[in-house]
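Left out: one protein chain. Kept in place: all the others.
When the chains are written out, they are named A, B and C in that same order, and each has its own residue count from 1.
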Amino acid sequence: MADLKARIAKRAAQEFHDGDVANLGIGLPTMVADYLPEGVDIILHSENGFTGLAGAAEKGKEDVDVINSGGGYVTHVPHGNFFGSEESFSIIRGGHVDATVLGAMEVDDKGNLANWIVPGKMVAGMGGAMDLVVGAKKVIIAMLHTQKGAHKILEKCTLPLTAMNVVDMIITEMGVMHVTDKGLVLTERWADYSVEDIKAATGCPLIIADDLKVNPVEE
Amino acid sequence: MADLKARIAKRAAQEFHDGDVANLGIGLPTMVADYLPEGVDIILHSENGFTGLAGAAEKGKEDVDVINSGGGYVTHVPHGNFFGSEESFSIIRGGHVDATVLGAMEVDDKGNLANWIVPGKMVAGMGGAMDLVVGAKKVIIAMLHTQKGAHKILEKCTLPLTAMNVVDMIITEMGVMHVTDKGLVLTERWADYSVEDIKAATGCPLIIADDLKVNPVEE
Amino acid sequence: MINKIRTADEAVAGIKDGMTIMVGGFLGTGTPEILIDALVKKGVKHLTVIANDGGLPAAATGTTDRGVAKLLTAGMVDHIIASHVGMNPYIGDHMKDGTLQCTLVPQGSLAEKIRAGGVGLGGVLTPTGVGTLIETGEKVSVGEREITISEPKETIKIDGKVYLLEKPLRADYALCRASICDTYGNFTCYKATKNFNAVMAKAADTVILASEKIVDIGEHHVDTFHNAGVYVDYIVGGETPWQI
Partner (left out) sequence: MINKIRTADEAVAGIKDGMTIMVGGFLGTGTPEILIDALVKKGVKHLTVIANDGGLPAAATGTTDRGVAKLLTAGMVDHIIASHVGMNPYIGDHMKDGTLQCTLVPQGSLAEKIRAGGVGLGGVLTPTGVGTLIETGEKVSVGEREITISEPKETIKIDGKVYLLEKPLRADYALCRASICDTYGNFTCYKATKNFNAVMAKAADTVILASEKIVDIGEHHVDTFHNAGVYVDYIVGGETPWQI
C-alpha cells in the first residue's frame, strides 16, 4: 500500500513545472513534494497564511508563530512570505496557485468533487477546501482508486459537493484520468492493472485514450 | 476674505473630537488643522495612502517617497502608517474616517453634493472624492456661502453629482446649516449677517432653528 | 495624543450578553489569549462568535483550552460562525444536541465577508460554494437530527459566470492579537500569527488589540507596521508567545 501511495505521489509530482505555486492536501498529497523531478522547484502555499511551507519543525526547535493549516509546527523556506487570511485566499481564488493535489471521498466524470462532509457523521467544516478547488488553476485528485473495493470515481457524486466542475485530473494506483467535455478519459495505466481492472473499479464510463500509455511497475 | 475663510475653518475645527481620523480637502479645509481646540488631537488621512499627514515638506528636505494626494511633498507624524490604495479606501469606505471637510461647487438641501465636474470645462476626474463623501461618517462642507453672489446652496444641484444624500452640515462665513429630513436648518449665524442676509444668499428654503445661536464677530 | 492603553479587564468591560464578537487566530496561533481570559472571567452569555475555528480544547493542547475553545467550554457561546470546527469536539457534540448553532463558511469567503464588512462593500461575489449546500442551505444529518449549517444564498450571473452573494460580516467587538504595536495601535503580527487579526480589526465597532510588545511611537520605521492604528480602539500589553 505504501508503495502504491508513493506511485501516485510520484506521478502527481510529474505535473509540476519549475517555479509553480502549489497547495498540497494532507496525507498522500503531501508526499508529492518528495518526488519532484530534477530541476523542478516549487513553492508551497499554506492556507493559514504563507507561501514557502517546508517540512515539520524539529521537536524542541519549533517556532510557535509558524504552523500549517492543520495546526502543526512547520518550517518555511527563506523566500517564503507570510500574510493574512484574506490575502491567502486572494492568492488561491485569484488563480495564483498553479496546482493543488488533494484526496477525495468521491469524484465524478463531470469533475464534481466531494471531500468535506459525510451526512450522519461529525461535521468538521470545509476550512479552505472549497476555495482551493475553485481557485487553483489545476485540481489534481490523488487517491487510491477505490475505498475498500467501493467506487469513489462515479457518474454522479452522492455526498454533498465541495465544488462543481473543478477536477482536472485523477491519479490513482491504477491509472491517470482526465476530466473532459466528453467524459473521463483514461490516458495512462500501470502495467499491473488491465483496462478491464480499471473499468471494473470505476463507477462511471471510462473513455480509453487511443494513445493509452502503459507505465512500468517499479520494483 | 482671508479672515472669513479663517472663520469657517475655525468653526469646522470645533466639530472634531480628540482621536478623530479626518480627511481634509485642499484649500480652506486644510486650514482646519490649524484651529483645533486645545486638547483635540486628530490624525489626518491622505487618500494616496497614509494616516498621519502633516505639513508640507521643507524645501530641500523632501522625502521623495512622501507625497499627498495633490502630488506635493509633505511630512508625516511618527504614529502615521502607510498603505496601498485599496487599503486607503478600505479606511474611507469602511467608515473609519470620522469626518471629512470639503469644499463644494453646489450642495442642496437633500445633502446632494456636486464638486467634481463642470460640463463644457476640462474633465479632471473625481479622484477619491466620490468614495470619501460616501464613506466618511460625517461630511462637512466648508465654503464661502456664494460664488461671486451666485447661489451654491440650492434646492437641487444642477451640476453632475459627486454623491447623493451625503452632506451632514455646511459651514460658511454666514452661518452653520445642518441637512435634516425636514430640510436645511440654520443653527448658527455670525453677527455680521442677518437671517435675511443668509436667506437671500441661499437658493433653497432655510429652516431657522428655534435656538439659533449668534456667533460674535472676532476682531 | 489619545491614550488607547488599557488593562485586559478594562478593555473587555463593554462586552455584553448577546453581542457578536470576532476573535483572531488560527487553531490557537495568533489568538489574543489574555483578552479571551478576561472575557471568560467577566462571564458574558449568548455570544455570537466569528472566528476561523473553535480553538483547541485542553485534550488537544495537553495543557489548557486555547482560543475560542475557552469561551465554548465556559458555555458563553450560542452561535459560532467559522470555517473549520473539527479540532474541537465540543462544537460537534453541541451541534448534535442542538445547544450550539454553527454556521460554516468557506475560509476564503469568511475572510472576505469580514473584509467586506470592514471596508463598506455590500457583499462578496465569489465563485466558492456555488452548487454546494453553502448555496442551497439544505440541512445536514448529524445522526438523529438534521441541522442547518448555512443559510440559502442568492446567486448572481456576471458575464456568464455564476457567483454567490456572500453578505458582509461585522461585530460589536473584535479581539485581535499583534506581535508588536506602537502606542497608537499601528501593528504587525509576525509570520503565521497574521491570519484573521488584521481583517477583523477593520470590521468591528470596537477593536481591542492584545500585543506581545508595545513600543513608543516613532521608535521603529513606519513601514515596520503592516496595519494602521486607526482601526484600533484599545491596546492591551502582556500577550505572550504560546508555550508549547
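Everything below uses one rule, namely that a contact is a pair of C-beta atoms (placed from the backbone, for glycine too) under 8 Å apart; a residue touches a chain by one contact, two chains touch by 3 or more.
Since the structure is predicted, the reported quantities are computational estimates derived from the model, not experimental observations.
Which listed residue (B:L4, B:A54 or B:M164) would be found touching the missing chain in the intact complex?
B:M164
Quick one: say which of B:M122, B:A150 or B:A191 touches the chain that got left out.
Final answer for the missing-chain contact: B:M122.
Name, in rising order, the residues on subunit B that touch the hidden chain in the full complex.
46-50, 62-67, 69-71, 73, 76, 82-86, 88-89, 92-93, 112, 117, 119-131, 134-135, 160-164
If you put the missing chain back, which residues of subunit A would it touch?
Residues touching the hidden chain, for subunit A, are 18-19, 21, 41, 43, 45, 51, 76, 78-83, 87, 89-96, 134-135.
Suppose we count only contacts with the excluded chain; which residues of subunit C make the list?
That gives, for subunit C, the contact residues 112, 116, 120-127, 156, 158-159, 161, 163, 165, 167, 188, 190-191, 222-223, 226.
The rule we apply is simple: only the chains that are shown with their structure count from here on.
Please report the minimal path length, in steps, between subunit A and subunit B on the chain touch graph.
2
Where the CA atoms of subunit A average out and where those of subunit B average out, how many Å apart are those spots?
Taking the average C-alpha coordinate of subunit A and of subunit B, the gap between them is 55 Å.
Any idea how many Å lie between the Cα centroids of subunit B and subunit C?
Those two chain centres are 36 Å apart.
Return the distance between the CA-based centres of subunit A and subunit C, expressed in whole Å.
Distance between chain centres, rounded to whole Å: 29 Å.
Would you pick out the residues of subunit A that each touch at least 2 other chains?
Residues of subunit A touching two or more partner chains: there are none.
So which stretches of subunit C touch two or more other chains?
Correct list: 115.
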